[in-house]
Each structure stands twice: as structure tokens, then as C-alpha cells.
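Below is a slice of the complex: some chains, not all, each in place.
We just call them A and B in the order they show up, numbering each chain from 1.
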Amino acid sequence: MTEPTRSLGCCYYPEHWPRSLWAEDARRMAETGLTWVRIGEFAWSKLEPTPGDLRFDWLDEAIWTLGDAGLRIVLGTPTATPPRWMLDRHPDMLAVDATGHPRKFGSRRHYCFSHAGYAAESDRIVTLLADRYGRNDHVAAWQTDNEYGCHDTTISYSDAARAAFRRWLRARYPGTGNDGDIDALNAAWGNVFWSMEYRDFDEIDLPNLTVTEPNPAHALAFRRFSSDQVVAFNRRQADIIRARSTAPITHNYMGRITDFDHFAVGRDLDFASWDSYPLGFLEDRAGATPDQQRAFARQGDPDFQAFHHDLYRAVGRGRMWVMEQQPGPVNWAPHNPAPLPGMVRLWSWEAFAHGAECVSYFRWRQAPFAQEQLHAGLLRPDSQPAPGLEEAAQVAREIAQAPAVSAKSAEVALIFDYDADAAWAVQPHGAGLSYFGLVLDLYKAMRGLGLSVDILPATTRDFTGYRLIAAPGLMHMPGDLKSALAPAEAEVLIGPRSGARDGEFSIPVPLPPDFPGLDVTIAHIESLRPDCPAPLDQGGAFTGYCETLDGGAKVVERTATGAPALMRAGRVSYLGGWPDPVAARRIIAGLCARAGLDTVELPDGIRRRDTGTERFWFNHTERAVRVAGRDLPPISVTRELL
Amino acid sequence: MTEPTRSLGCCYYPEHWPRSLWAEDARRMAETGLTWVRIGEFAWSKLEPTPGDLRFDWLDEAIWTLGDAGLRIVLGTPTATPPRWMLDRHPDMLAVDATGHPRKFGSRRHYCFSHAGYAAESDRIVTLLADRYGRNDHVAAWQTDNEYGCHDTTISYSDAARAAFRRWLRARYPGTGNDGDIDALNAAWGNVFWSMEYRDFDEIDLPNLTVTEPNPAHALAFRRFSSDQVVAFNRRQADIIRARSTAPITHNYMGRITDFDHFAVGRDLDFASWDSYPLGFLEDRAGATPDQQRAFARQGDPDFQAFHHDLYRAVGRGRMWVMEQQPGPVNWAPHNPAPLPGMVRLWSWEAFAHGAECVSYFRWRQAPFAQEQLHAGLLRPDSQPAPGLEEAAQVAREIAQAPAVSAKSAEVALIFDYDADAAWAVQPHGAGLSYFGLVLDLYKAMRGLGLSVDILPATTRDFTGYRLIAAPGLMHMPGDLKSALAPAEAEVLIGPRSGARDGEFSIPVPLPPDFPGLDVTIAHIESLRPDCPAPLDQGGAFTGYCETLDGGAKVVERTATGAPALMRAGRVSYLGGWPDPVAARRIIAGLCARAGLDTVELPDGIRRRDTGTERFWFNHTERAVRVAGRDLPPISVTRELL
């Protein structure tokens, strides 16, 4: 099971269709070349229409029907959609938004992660499912819940959350007995400022509705707490399933959800999976400029999916699926165009190139009703083939003939840290600045040079094998991370804002980055208007954010006004600002040259990716492009054996 | 009374002025050539300063004074402005906004249409008024309430609304006994999706504050319910008045209020009227581009008022007034410029050309106090003439010399359906798309070709006499509407989104449009970024929204990439996208050619309109324009006998 494979699947909702359709659907799935089918994750009201009235018969039959057609089943727990009756039992289970309004029943994810009563209900239904299907031959994997954090549901300002936050804080600042050390919290947060000192943990409220911004230490603590609540909620499900089933457990993460620590959730999973909607993401979260949005409106951002493949491969400790793959137009973005012909195939192969073991299309058949009625499936609502179906079938034929899969670590590593993203979110310092955006910009620079990249969590301490390690924007860098990076046999790039805060969100003294062997000090920082970039003397500019650097380290690049922009000692370089694409590519290219890494200047929309045995070239543009001696047809995947 | 006439009037608030002014005001109104005066619609606190303490004496005198000067009176019911004491009796009568906040006393329209207690108060005051003035010789017409829906007041999320919505749903999905059939509702809405199934109607909440979007079927049902509440509220007033008076009953609708069914309200009225504020509308609701807003800042959109005249003529089943006509700058738009000299006259004649029986200026004298103190009147606050007064007097002189009015049905029909607007509002699919906008764009294309247009409700089944019928964007098309259109002896244009949903907001199978005799299927749809239009091969483009069409019908137009854009069988054409102005005008012109309708290419700002005996030309521009052999002076009305 754990050796690399490539397979296809789809998401299916037997409860949406008459039973008479199930067998034919299963037959057509298999005929298309699909191996996997995910079911069950929103079916609680069909499994338990009223409390305690359990109806598993239909699910038994669905599993049997699908399995009998040769399909392997991913069974989802239905906890993202508690039925309406749950609210009668737990009226206070709803999450509460930042203005204090409850987030009501009527769609999905209507629960607060801190609500003990709902967590017990989650235990109950997961136990029932795992008891019944834990040894079922057809159930070959489990999915917990669905898209944690989607619709901004990680952070809740409910009473349950407030009570749990106080418990969490007591545990973080433990005192004699169990009541916590409030003086330690006050000192850690600097609550002397503005007389914000507390006498007891029970005085601490959630950081919403404050007159002006709350203490950033308070805000960051609440984000860390909120992340931990997701981790705990998921762990309960994983523990229950693992005690009852040997099938692997996953969760289907979403794109650019950063408000909980996916790595931490991932430690309780057997593999990671994610839901890839390139066109929707380009419209609502990839951070692309309007020009890029227009240029790639029907292809999606050429790096955004790749980034997430690499990220979730890391979250899954090497194992990653695309649990939901966009097969046509979606329904939920500001604008919902159709993919260009060939893009469904391209996205699928891109996922495989980045290590996906399975690409599962969402969904088998377009639903004619409810919220996602305009979300394309592989079939139209009338069961006729939608355009995605033939592309999926083509991919199925292609993977059957592809060489054996061979995974391989990249030589370039990029650290991504959810806690750093939270820190930037709490204190972006300049409008529009985000950690995710900074990391993605560097990733794009790497990809534009043809590099294959491994994303690593900030908990990594062994960097063996990497020749270039980039760790931009890590506002907090524990001492042992610095110690692990300092002697790495790789070029190491840190900055901007690296080590800018201690673990409690104070500015440390000695001033940042305080990196071993690197005589660089951030003397002060500033954020820049978008129309006021700071040009660099070798071209490009810092945009949005830049630092004034002091110290004796070598100045490698300067701003146009002569201030140090990139400083270096040995193999460690410090970048003193947010580089624009020109600067980012040059700086990464320079580090690659020092590290002896081959690079190639790829045009916009052309990307490549190496596995252990193959090199993939992807052309996301509608033009044929000649690059590195190859002719890449429009909207194409080109595979070469290495 | 019901034969076409043309007259002028004004809105007057005797309660705002000392009684000593009334007679002189009445005399000057008559001298100006006004025939009608509307009074009373905001005067509840003067009629009943405390509960049960009725003070009709002043109104008796005002009516006598005005009537004695030869003026005919439209008497308004004051239910749009319940006095402050009403809240002591009915603290829960306020509407509630989508975030759950009450919409408080302190302006107007502070009531929820679903509140039974307030509805009874409405009955009471209307009964008192109708009892007292139902046979009064001077009271020649009645107005119910004022501008239903203005300030977004149709939709309320109050407790009263929730209870009434549940009753409404039970009636829509009736069961044995009176408790409704919840399974029917669950099936109709597709509540199996995301486990949204209900066990009882009492579990159904209003569709606000949900975590992500609610079920569109739920949202649409709530909009339909909200519309029905307005209809019922108005019907109670109309029934009370009609039992006590033979004078005709109207309501003064507002521009671009689409959240209740004006046709349904209109069925309880004797004629329709509306409040026409061209400059305010251009700024805040006509949907004009910034360029158009600048070009017509002092004239208003050249089609927006015309559209409403035609619309409300249909709502009034042939009878229409302008109850409030902008006479100078208004106070409530983002910017409030003064009309160009001549525009008050132009607007008045435009209304008459479109069938208005009366144009009544709002208001006689500018109020020096309260919310509308910067709203111009025919008189300034110091009783001196404002610029509009002389223009009104000129119109009065002109209509006295005009030929007899002769109404005539147009040869071009355009269907407008409030339920379709609600459906698009619930599911625009692309940001900024609206049914109203689509219909208005086609109307503009027709008007740019010199066509006179009848607007028809979607309940029309007899299309006799029309040679071109356009029914764009009707997301739900009942079978008998299709059956009525299919054999029409006219060119029929449907699409986009025609028949895209069944009556419960599900996608029907066979797929849309499923139109008799027309082999066209919408294979899939997409919404487009504004910067990504889909060019058509004959010029122009689809913008915002387009469909992929299958089927054997003739392809009349294609996109630049060769996909079918306009398909036809016999006299029925299906348009597969939202046409830009170039495409819309060409497509309408082509259909006119097929139908044998004469067209003329009118420049921007030039419009014409035919009645049974006259042809009117309107020049909304500050330039003299030569068109069709005529010289139209700047800002002018040109009348020709046909």
C-alpha cells in the first residue's frame, strides 16, 4: 500500500440518487478506469434521521454495489454536516463569528471545534461507522470530516471556545496547582502595556470586538489555541478509527486554509489529501494579479496547485492524494469559467508528477439540486458524459502504460510554517502582506527556474540531502532550528522577518535575526505602499516590506540607495525585504549557482517537475512554446524518462 | 376615467405647513395647471397622535381647501410611517436585517410585513380613513402605503417572519391535516445534500447567518414568501378601501425594486404608479457604467425611466401614473446634481409618451426640515418658484393643446418576471450578474433600434398581435408558457438560462431549455470574468455568462471559437449568453428583419416612442442631433402625428 502508485477515483453520493442507478454508476466508473470512490462524508441525516435511529442498510448496499464493481472505497465520517436535530441536543454548539453572531444551521460546518457535546457526538457516530465498516473489505481508506477550516470555520468566538481557551492558557502558563500562572501570562504578553493585566485566567476574553486591535500576543495565542482545537477534534476521530480498522486514514484539506496547523493534524493521519480547484482558487485565493487572473482564467495559476501538492506531500510525510479534483466549472467562485480542453488531464498529471497516489474527481455526477448544483461532475445531471469524463478516461489509459513510479527527495527545500502564517496574520505590518504570499512568491521563483521543491515543516531538524533551503518569513525561529540550519551543507536563505519574535510574540533582544554565525541585525523595519517599491541595484525591487540591516556580514545585494538588501556569511544568506518576481528569481538563481544546482529560465505558464524516473513538462498556455530544446504543444503534458 | 388622459399633479404635505398657506398653495397649483394632488401618506402621527385619539379635522380642511381650488386628491394610507407609540403596542413589529439586528424607529418603513399585530393596525387606520373619505367628492384616488420595498424592507428576518414562513411552507407542501409534508419539502429542495433534511417545518429557520450559502431552494422559497407577504399586506388595504370607495386604488412603486412581485400586487390595484427619480437612479441603481453616469449625470439614463414606464403600464394592466416625478436635485443619491434645463419637461413628456395618465411632481414645496430637506420641490422653501415650476407649467400648457391620446399595443414584447429576478439573485453564478440587468440590456438594444416595447408578465399566455417576443433569462418556464410561446406568430427569443430550473430550483432532466420544437440543450454553463468576454464571430461578445449549446437546431451565430451562440428552429431562437450592446443590437435587429419590423439605428441618448396617434423623439443630449431626416434640438421633445 505504501509504495508509490498512481490511480484515479471519484466522489460519489449514493444517497443523492435512486438505488436503481448505483450499479450502473459503479460499472461506468470502473469502465472509465477509476479505482477509488469516496462516499459518505455528508450523509449523517440519512444514517441517523432522528437521534439514535440508525439506518446503515443503504450504506451497506452502496458499499457492496461499488465494491462488487471492483472499486475501493474511501469512507468519510459525516461530522462536517450534523443534522438539524443536533441543535436541539446542543443549542450552543454553533460557532460564533467575530461580531458575536451565531453561524447557523442551513449549510455545513456549523459547529464549534471547542464544543464538548458535539465532540462526543462526533465520537459516537465515528465509533458506529468504524465498528460497522472497520473490517469491511471494500473500505480501503477513511476520511475524517471534510475540509477543516473551510468557510472560515477554524476560529470561533463562542462561549465554548472562551472556556476552552482559558483552559488552554492555564496549561500553557501552568502554575502551582492547576489554576495557571497569570503573572507569567501577563509578562509573556506584555500586558503592562495599556493596563491590560489580568488577575485571573477567568478574566481573559476572546480577542474580538476590542476597541482597537487586541494585543498581538493575545491574538496569536487564540489562533494557536484554535489550531490545537482542530488537531484534537481530528485526533479523536483518528484514534477511534485506528482502533477498529487497519485501513489508512486521511483528511481532505482545502487550498490556502492556513488557520490551523496542517502538519499537526497530519501527524494523526496515514496520508494527506487535498481538494484541488484550480479555477476557483485563481479567482478567490491564489493572490494572482488581475492580469494573471485573466491570462490563466481557464487554466488556473501554474504554481498554486503545485505548491499544495508539495505542501501536502509533506503533511502526509510523503503520501498525498488529490481527494477532490475539479473536473469542469465550479459554482462557488466570483466567476466560474470552464477549463480549457486538456486541463483536467494536465491537472491530473501535474498531481501525479508531484507525488499524488490518487486523483479523485469531484464529483461523479453533477447534482441537480442544492448548493452545488452548478458544480460540474464527470457526468451531467442527465447522466450523459460531461467533458471531464473523457479526459479522466485518457489519464486512466495513460497511467496504465506509464513507467513504475519512483519518488525522490528534491534538492531544494522550502519551509512552510502555519504558526508563522498566524503571526503574520496577527501583525502583517503592511496592508495585504501575508506569510503565505511571501512563501508562494519564492516558490514561484524556484519553479520559474525549473526546480523541483520539497516543502518542509518548521519542525524539521535534519536537512540532509538538500542543497538549497529557503526559510523566509519565519517570525519565530526556535534556537534548535537555527542550530540545525546554521551548519547545513546547503545554501540557506532566511529573511525577511526571520526570528523577529520570540515564542510569545515579543521582539527579542539581541535584536533579530540573531542567527548563529551571521552578523546581521535588523535595525528597523518598514512597510511600503504598493506604489512605493524600493528598487534593488541589480534590478527588481523590494515591495511591501523592507528592513534596514546592520552588521558585519558580507553585503551581496544593495538597494538602489545603497542600503544592504541581501547579506551573507558562509552559506547563510539573509534577505532584507519582500522581493518582487525579478529580484526573487535572481536571488534564487544566484543561490542555485552557489549550490551547483542546474536551473533553466522557464517562460510564464511553463513548468517542469522531476520524479525519481521521469521529468514532466507542463504547458499551461494556449501557445506552443519552445523551451530547452523541446516543443511543448499548447495545454500539454510532456513526459520524459530521466 | 379609464380612457387615456394626460394630466399633472404634485405631492403635498399640508401637515408640514401652517394652515394659512394652504389656500394660496392650492391656488398656485391650479394656476400652474396641476389637476391632482397627493396627500396624507406620511401623516399618521398627525391623524392619531396617541392611540385612539383621532384628529381628522385638519385633513378634512386640507381636502376641502384643495378640492375647492379644483384639485382632485389622491389620498394615501399612512402605513409606511407608524408613529412611535406603535412600538409600545408592538415591540416586535420591527423588521430584522440579515445579521439579526432590528431596524429601528427613526425614519420610515420600520415594520415587518409578517407582523400580525401591525397588519391589524394597518387595517384599523385604513378602515378609519376609508370610512371617512371613501365617498368624499374630492378624493378621486387612493394610494396604499408608500414605496413598498424601498430601503430594502421586503425581506425581514424577524421572529414574525420565521413563524409566517413556516406556515407558508406548510401551505406550499401540504400534508394530510394541516401540518405539511416535510418529506415533500426535503425532496423538493434536495435537502439530502449536506444532511440538511428537516423532520418538521418547525425546524426550518430563515436562510440568514448560515456558515456558507444556504440551499438556493431555501433562499428562493424565502424570497417568494417575502413577496407574498407584501401582496397580502397590500391586498388587505385594497379590500378595505374598495368596500368603502369607488375611487380607484394605486400604489406608488419605486424604481428597480425587484424583491416582491409587482404584478401580483398590481392585480389588487386599479392602476399602477411609480416614483421616477432619473438622476438619483442613474447614480445608485440604473447599473450604468461610470462613463454613462458622467455623460448623463444631469439627464438620467435614457432608457431606465422608459423601461419602468413600460413595466408599470403592464403592472397596471394598461394604466400608469408617475406619482412622484423628480423636479430638481434630489437628496439621497451618492451625488445629487441638478437636471439640465428642459429635463423636467422632457421626463414629463417621456412619461406621457409611454402611456402615463398623470405626472405628479414630488413635491410642491421643498421642506426646510428633516431627511429630505435637500430634495427640490416645485417651490423653494421660501415659496419662491424653483426651476421645475415653469417647466411643469409649460407641460400643462402643452398637454392642453395636444391631440387626443390614443393607446396602442406595441409590436414588440419583452417579458419581465420578478420570480426570475429572485432566482438570479439567489444564484447569479457570476459576480454582478442580475436578471434585471439582462432584461434592461435587451430593452436598451430594442430602444436603440427605435422600437416601442410592451413589457409583459410571465403569466401571459396570449401573445396575439406581437411580432417579436423576447423572454430572456426566465430561469423557470412553466410548461404552458413554453406551449404558448412555441406556436406564436412572432419571432421568439429565449435564453440564456431559460428553463434552467424547475419550480423548486432544481435543474430539470431533460436538460434545459427543453423547449418544444427546439433541439437545443445547454450542455454546460460558465460565468466569465468581466475582462474575459467571449467574442462572437459577427462582432460583439458574450460577457459575464455563456452556455455551451448542443443539439440539431440551426446555428445562427457562433462564438469566435466556433461554438454555437444563437440557435434557431422555426421562429424560436435560443441565445446562449449575455450579449454586449453590439451583439444585442445586431441580434434584435436580425429578428426584427425576420419579423418585418422597421428599425432605425438611434445614436446614444436619442430615443423615440410611438403611441396610437403620435411619434415622440427625445434628445437627451446637449447636442443637436440629426437622425432619420430630423433635426432634434438639444434636450428636446419632438412630437409628430402618425
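A few notes on this one:
The definition used in the following text is that a contact is a pair of C-beta atoms (placed from the backbone, for glycine too) under 8 Å apart; a residue touches a chain by one contact, two chains touch by 3 or more.
Values in this document were obtained by computation on a predicted structure and should not be read as measured data.
The complex is a homo-oligomer: every protein chain shares one sequence, and counting across the whole structure file gives 3 copies, of which 2 are shown.
The working rule: only the chains that are shown with their structure count from here on.
Remark: rotation between chain A and chain B after Cα superposition is 120° (nearest 5).
Those residues of chain B that touch chain A in the complex are listed here as 99-100, 189-199, 203, 205, 207-218, 427, 429-431, 505-511, 523-529, 531-532, 548.
If you check the complex, the residues on chain A that touch chain B are 13, 15-16, 42-46, 49-50, 78, 81-85, 95, 99, 101-110, 150-151, 153, 283, 290, 293-294, 297, 328-329, 331, 334-338, 366-374, 376, 380-382, 386-387.
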